[in-house]
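Data first, discussion second: the structure below is written as structure tokens.
What you see is the complex with one protein chain gone and the rest in place.
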Amino acid sequence: MANRPLNLGMVGGGTGAFIGAVHRTAACLDGGARFVAGCLSSTPDRALASGKALGFDDRRNYPTWKAMVDGEKSLPAGERIDAVCIVTPNHVHHEVALGFVQAGFHVVCDKPLVHTTAQARQLLDAVRAARTVFAVTYNYSGYPMVKQARAMVRAGDVGAVRKVVVEYNQGWLAGKLEATGQKQADWRTDPARSGAGGAIGDIGSHAEQLLSYITGLEVSEICADLTSFVPGRRLDDDANLLLRLAAPGKPAAARGVLIASQIEIGHENDLRIRVHGEKASLDWRQEEPNYLVLRPDGEPERILRRGNGYLCDAAKRATRIPPGHPEAFIEAFANVYANAFAAIRAGSGGPQAADEFDFPGVIDGARGVHFIEKTVESSASDRKWTPAAFSR
Amino acid sequence: MANRPLNLGMVGGGTGAFIGAVHRTAACLDGGARFVAGCLSSTPDRALASGKALGFDDRRNYPTWKAMVDGEKSLPAGERIDAVCIVTPNHVHHEVALGFVQAGFHVVCDKPLVHTTAQARQLLDAVRAARTVFAVTYNYSGYPMVKQARAMVRAGDVGAVRKVVVEYNQGWLAGKLEATGQKQADWRTDPARSGAGGAIGDIGSHAEQLLSYITGLEVSEICADLTSFVPGRRLDDDANLLLRLAAPGKPAAARGVLIASQIEIGHENDLRIRVHGEKASLDWRQEEPNYLVLRPDGEPERILRRGNGYLCDAAKRATRIPPGHPEAFIEAFANVYANAFAAIRAGSGGPQAADEFDFPGVIDGARGVHFIEKTVESSASDRKWTPAAFSR
Amino acid sequence: MANRPLNLGMVGGGTGAFIGAVHRTAACLDGGARFVAGCLSSTPDRALASGKALGFDDRRNYPTWKAMVDGEKSLPAGERIDAVCIVTPNHVHHEVALGFVQAGFHVVCDKPLVHTTAQARQLLDAVRAARTVFAVTYNYSGYPMVKQARAMVRAGDVGAVRKVVVEYNQGWLAGKLEATGQKQADWRTDPARSGAGGAIGDIGSHAEQLLSYITGLEVSEICADLTSFVPGRRLDDDANLLLRLAAPGKPAAARGVLIASQIEIGHENDLRIRVHGEKASLDWRQEEPNYLVLRPDGEPERILRRGNGYLCDAAKRATRIPPGHPEAFIEAFANVYANAFAAIRAGSGGPQAADEFDFPGVIDGARGVHFIEKTVESSASDRKWTPAAFSR
Partner (left out) sequence: MANRPLNLGMVGGGTGAFIGAVHRTAACLDGGARFVAGCLSSTPDRALASGKALGFDDRRNYPTWKAMVDGEKSLPAGERIDAVCIVTPNHVHHEVALGFVQAGFHVVCDKPLVHTTAQARQLLDAVRAARTVFAVTYNYSGYPMVKQARAMVRAGDVGAVRKVVVEYNQGWLAGKLEATGQKQADWRTDPARSGAGGAIGDIGSHAEQLLSYITGLEVSEICADLTSFVPGRRLDDDANLLLRLAAPGKPAAARGVLIASQIEIGHENDLRIRVHGEKASLDWRQEEPNYLVLRPDGEPERILRRGNGYLCDAAKRATRIPPGHPEAFIEAFANVYANAFAAIRAGSGGPQAADEFDFPGVIDGARGVHFIEKTVESSASDRKWTPAAFSR
């Protein structure tokens, strides 16, 4: 597939689904891929209508995802899809992802990966066996200044990490939006489709991944307080956590606070992370993503800005346009795709390709599911601390 | 004392003590009071030298606080001090405050009030008995925009409060400053002088008071994680708390997160409170104190600014100069004094004068001590929740 | 062309040219167009190599722009390009644009449109005659919150406009970057390729267009002070202007200040516009483009944020993703294309299509050239005011 655009398929993401359009725009942003096949809805008629609207060839506009696996497998290499994007509601991820992986296709899957740790481990095993590329769209790790933060922590610029405060503040579910038929609210507040976590699953898992991506530490113990503020809501809409953080396999080394809420009115997509080390602290906000604040001990704080020569290579590579011409959400999302595509083109696969090519992979996805599960367990417990280390 | 300036005395706060100068400047800012007597150090020689530098009459420049009580009592009304400001290290507050209250003097005392809840209750009883004015300088509640926030919450502008996030981020103790002989760091990290709380006592108690002042809710349950990050430090330098909040005597009605840290490098005095209600949220930051952000559901966020006609009466009264000419820390501090002085001039006293004249009083001080005590208890406990309601 | 993607060609913008990639990404962002032909450099060999890298069919990868006009004209409708994007250095715009317009092709051309007002008028006449769509990529008018500002001014929300302050602050040319061979600096500081204006042409013309787009007022008199701070530089790198503003054909009604500079170190692409009316003021900054500040008289200032239900239709239509998920430069650029494409699909053309479909058109381009010309004239004059009204 040397120089040709990658052929992509999509499952879910039909007409009206915001996230499907985001994935398509992001995957194609740099002209390195195109969507040629799909099964865009679980309702066959709607699937076909949506695929037609996107201009899919009739033969590759599938009524079911199983038909898609079979149909694409039957096509010659070079014509059949190189990878599939799974953007269905969460409860469908598992069987679809497993089906495509086992058929040997590369996968880009939305988060949270699946509903249970058991499902996640099954998927992880499948990726190990198939040696395919598997990316999970924890898109916030695609921002250049997040990559800069990661590089600085890893280079020791902040010293040993003592504490991380990560917040994901939203307010859009402060009222009972699901009662109005709003589609996004409907499935996100339904345990059957979203899994055991509400806010903690939908956005808390982003916060967990961002924390791990930047610091290299993982959550080893959780003390959680989940609440459903809106009467009748079946999942948490507010999550507040104390954390113990550790390097994988090591004793706890740092403290954390994680807030994920959907009832904080006026906060739109206010994801912020502060990393406090022995020598300096870092501060990044998703809503103004082109800046990273470094606060060194005893010196003026510094505002690092995207696109400048003083940044790390990973941040530079993740940038398309000059400083001051802001890049944002779509570009960060595209960076996840771009790095996964690089792995695909390089012929690398299996869980470890994610580290090698710097994209969130199946291990991140599995760890996220485990995190949600343990948070829900902690919230129901009288004990202060619930062990939560994720073993690969 | 109708129109004459109030006569004030001071205990503690001699030469070189930052907070003594702040109190003197704040108390005298509007010309309504003057310092005429004091015992400015626990070391008699230093006390006398400091008092001389301030121009005290020799007879009213006392070597011990007890001599000061006796000396002032012996003076005729109108000449003797109307009130005493206690700005010693924390461990001295109790006996000094008790001594002056029992002698019938009004008191303005630094926070945290005392070391133990038992001491606090003794002091509270004494104030009840003496019917004197007793203010505790939780100075942040003196900011006009904090008063505006309080008025808006009380008026229902944000709806029922669901959640409060209050942070007090500092970084000045990220290194072992106490080992350098720095005076502020020295006593603040010494349990004998500071009490059982480090960061939680020094700044966490401000956060607790601000939360209560604005929302009218109080901490009913605590889940705390206190840490001493700096090797060899004997008190916590980082405190992260999950909270349950309730109106006094009522069941828990809201959730809270409280962060108080002195190891977050580059954060200077970064006190921020966010109040999330059913209809709107509020956001205030101490370092830019002239603004208050209101985020109503479904409408553009609004930046309210000090000094404008659309503010509440309490905010207007607490303002000295026009909008855009920033007011700051000293003025807020002075507002605590001004309202306590108003109570003194009005002849009101006892614990309830604090509510009536809008200044932090002995009950706030006692509740703060209880809060510190319960936080330390929670941090040592394996249970998630430690009951922490303060009964008057 | 009902539902099919539009076929686009490109002149200029070969490998290594930042702006060519921006145009391609922007034009294709929503999947409504694709590039199928081009002449990507004035050097035939480089043109062909660049077109090959983009995957153009050999027959449609042209060595000269004239060959491209002829080749595309010879193709059947539906196959030949619907529109051409001209992204060459400025001095080439005129003949290329004229050639394509006269051949009946729609054109999207970079700004500043051409070098002289005479050229601009010739092009304007050609567009009138051919009744083609002609867009000029004043991309900042594509931002949703700029459209919101325009709608609010037009609806009278700020009252009659009294004053506009528009700044375009950059610092990248504070040193003699052109001496290092940096390509962007090289042609931008060369009068033969950039025209008579340096900073005033490159970025001042954006400021002028933004002012007119939002307020409906145009520059009627100019008092300019242009400077070349960097020794040996042949064009201005700093421009400071006092302006008189008027509705087209009306007497001056408002005052203006325009700053365009490339020597203000640390300012990256800091375009800001403030509109001051009799009832309120507006404030928008390109580097944080998702916000618009409204300051009504006597009320708290309001921060309007992209993607919300309270915005105008034009702002909503120009938005792709939800509030808080920031959109930025590329999306704004794409909005210029999207509206021009809508005109093309609707079969509308001629200069007036720009107003009807809300994109910057040939009249804006011509007015911009006139503005640059008059600014340079004013700067050389001893008179305070140089008449500068642009007559259509």
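The letters A, B and C name the chains in turn, as written, and every chain counts its residues from 1.
Here is the rule we use: contacts are C-beta pairs under 8 Å (C-beta built on N, C-alpha and C of every residue); 3 or more make two chains touch, one makes a residue touch a chain.
None of these values were measured; they are calculated from a predicted model.
J.: Taking the entire complex into account, which one of B:Glu79, B:Glu287 or B:Asp355 touches the absent chain?
T.: B:Glu287
J.: Out of C:Cys28, C:Leu48 or C:Cys223, point to the residue that touches the absent chain in the complete complex.
T.: C:Cys223
J.: Of the listed residues C:Leu48, C:Ile259, C:Leu311 or C:Ile363, which contacts the missing chain in the full complex?
T.: Here the residue in touch with the unshown chain is C:Ile259.
J.: Return the single residue from B:Gly16, B:Pro322, B:Gly347 or B:Pro387 that touches the missing chain.
T.: B:Pro322
J.: Even though one chain is hidden, which residues of chain B still touch it in the full complex?
T.: Considering the whole complex, chain B reaches the absent chain at 5, 18, 21-22, 24-25, 28-31, 54-55, 170, 267-270, 286-290, 305, 307, 320-331.
J.: Even though one chain is hidden, which residues of chain A still touch it in the full complex?
T.: Output for chain A: 294, 298-305, 308-310.
J.: Could you list which residues of chain C touch the chain missing from the display?
T.: Touching the missing chain: residues 162-163, 165, 171, 174-175, 223, 225, 227, 229, 238, 240, 242, 255, 257, 259, 261, 263-267, 274, 276-281, 295-297, 301, 381-385.
Assume only the chains that are shown with their structure count from here on.
J.: Can you tell me which chain is nearest the middle of the complex, judged by mean CA position?
T.: A
J.: If you average the Cα atoms of chain A and of chain B to get two centres, how far apart are those centres in Å?
T.: 44
J.: Based only on mean CA positions, could you tell me how far chain A sits from chain C in angstrom?
T.: A distance of 36 Å separates the two centres.
J.: Touching at least two other chains at once: which residues of chain B meet that condition?
T.: 301
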